[in-house]
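Only one protein chain is missing; all other protein chains are in place.
Right, chain A next:
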């Protein structure tokens, strides 16, 4: 229920492999000798670790969890970022520049590695060619409207053999033009000196970062860059994500130089990278900062992790260990106390190099801000991650909080964030939008609620490019690049449009006034609750007044009643009070102060044989009692004749056996049944719903699309027959209204930048709602859009479905056969186009749904989006004109037994929205909405436990 990220859920536990004690214990009983040794070793280490140092960051997992599903600080935040927030986008030189051999550039370790290890990467030269198409990159930056551009300098392009002597003129010219162009555009450059493309010569001659001579060589290169570019660059990043350099370069061998399993090398490389950074910082601090007045840091990357059981200290400790061994490895020396984290030192013992006291002093505090990277490279592949049996999470807000606690509330620049798509995704990167929305809202929450000092954000990346070990199989650009094309045009993806909009609005401001509307609903607005099928009580609960026998008591002294034979007394006629359940029910309704009560009759109970040959009078008497007892308390009934559900089709058995709704004669049987009900109850009931959610029977009659459409056809006819019967025979005397309730949820395009998604959303509404509404309220025929789309699918050979034809007589019967529009509205779905094959109702409409994780939703995945209700109301008005509208069900599933916070929140917001819809609609509809019934879809049973929400309706209804 909690919005944010899936990994938070405790449900993960049973999917992941755990190494907590229960598992260890379990293994001990199962394992062979060899395995036991490892168990003992791990237990030993665990004990040591427990007594170890604990960072402040642990508090994140230990803080008292707030389980409220509607806690404002957890919900999507509509707000803006601080003024002057730094919006940017980033690239890495090796990923986008291309032209590895052009103009005197030297080879890097990645050129070599790609050739030797990444054989599937067809041509390394086919990249986005930023080296050639500088102007195209600048246009892309202009399009988004960023305040900074983060790029890296290719070391071997400046110095082919790595030694900062004479710079390669062409390379120098490229970076000078780039910087000049940025300054001209008022785009702040943020320059990374080392994004993994080490000159190959340094690897071959010295063994790369394993050798500490690299520290001085790197410092020389940095000095040159400060001297040459420092007049225009105010933000410097020394190294991008040193964790990945050391871990994948020397541990897993996934990155250049591709060494595997050499733990000593892993930590030696890390050690040298830290020292190199620190040396460069001091260099800049002493020699350049005084006149250049810039800032310098190192980008540190990390994953995030959550404990299996937040209350379990061992799990929490493992999470801390996981974070410390990745982010803490570099952050603790640089942003912390100058040394490696205690937890790491205890675990790695002699493998971890030592800092001397002087070195600690030298390393400590060598960053002017915390540059943080949070992206897929720290999460892939799963097997190489420091999970410690806990749950990996993408909760950016939490990791920012961890940094705040561990490193003393630093200023943070997010220097890389984003996700990736598979390479087949071109410009329509819908998932990327939602991931960006999620990440950015978490950053906003961190700033606004947790007071984290984030001052800038880098969306990664500007362009599609070379994605390291993934080659070209994944894409991370905001701009799509066809690598096989000559011109390498940069085409904005949906995510580029989305990011542009966020930058323009500086966050997520409220688009329209959703401030609460004060005031009251019109006096004659009716409030109610709805119940599904009410099973009739067939035997009066007390035999006292129905037993005609005479008894004497204690004749023989046995204190028993003795029946007197041959005597029959006159019994009292039946009364409604005989049904004890009605009393309880009506009392509850009275307590909620509703004025309407909607319930459904049970067709099989009333007519067990399906026809009028057998009428269960007792059932009808029961229903009449429910109605009349309610009326005594001024609670008007709204009666549904037929209310099928997923588990109960609700047809009399003989009808079900003869084909149910696939059999046209069922429609006639329904007419007879409704006639009986009108006759027996119509003097008291003024609002009738013939069928509840006939469109949902598509889930039952789903063998083929044709079955679904045939059943729907018969349902429409059944409703129309009942309506005409009422209209002709009963309305003159009874003066009531008859309609049917359509399940009418709203559909919103998942990707608002994709035309196909807009079409899919409209098509979904046509298939869902117009399917029934159009014949009744408009044309007497199925919607043209639906007919045409199915025909189109037929032509494509993707479906053999056909919609039934209305005969001229049927058309006349159906058209106009409803006195108002009744809708059951629960949620809004995000819809996208997805071409599907199969002759089914579900596949005919070619839609797929998307779950917006930033949005509050119920356990059954229903999103709480109150504005959807207003949108569906205006869609109905637009399509079917000024109708009376009755909301016959609205609500949400909330499993809470006592305090149903989610339901309360839902009702409050949706009722607000109905009101706003009313304000809007009243101009067009006059006072028609005023007569609407908002029947809340919470069952009476649930409301029994939820006094507060009951009160809410009560205040609304005053």
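The working rule: a residue touches a chain if its C-beta (ideal position, glycine included) is under 8 Å from a C-beta of that chain, and two chains touch if they have at least 3 such contacts; residues count from 1.
Criterion: contacts and distances are computed from a predicted model.
Selecting from "Protein YIPF", "serine C-palmitoyltransferase", "DNA repair protein RAD51 homolog 3" or "Fibroblast growth factor", the unshown chain of this assembly corresponds to "Fibroblast growth factor" (UniProt protein name).
Interface note: of A:240, A:380 or A:397, the residue touching the hidden chain in the full complex is A:380. From the options A:595, A:645 or A:899, the residue with contact to the unseen chain in the full assembly is A:645. Among A:97, A:398, A:768 or A:900, only A:768 touches the chain left out of the display.
Touch with the chain that is not drawn comes from one residue among A:97, A:210 or A:745, which is A:745. Of the candidate positions A:163, A:314, A:348 or A:798, contact with the hidden chain is made by A:348. In the full complex, chain A touches the omitted chain through residues 1-2, 5-19, 22, 25-27, 29-32, 34-35, 37-38, 41-42, 45-46, 49, 117-121, 247, 251-254, 260-263, 321-322, 325-326, 343-344, 347-348, 376, 379-389, 391-394, 419-422, 425, 430-432, 434-435, 438, 469-474, 530, 532, 644-647, 692-693, 696, 699, 702-703, 743, 745, 750, 768, 824, 826, 829, 832, 834, 842-843, 847-853, 857-862, 889, 891-893, 937.
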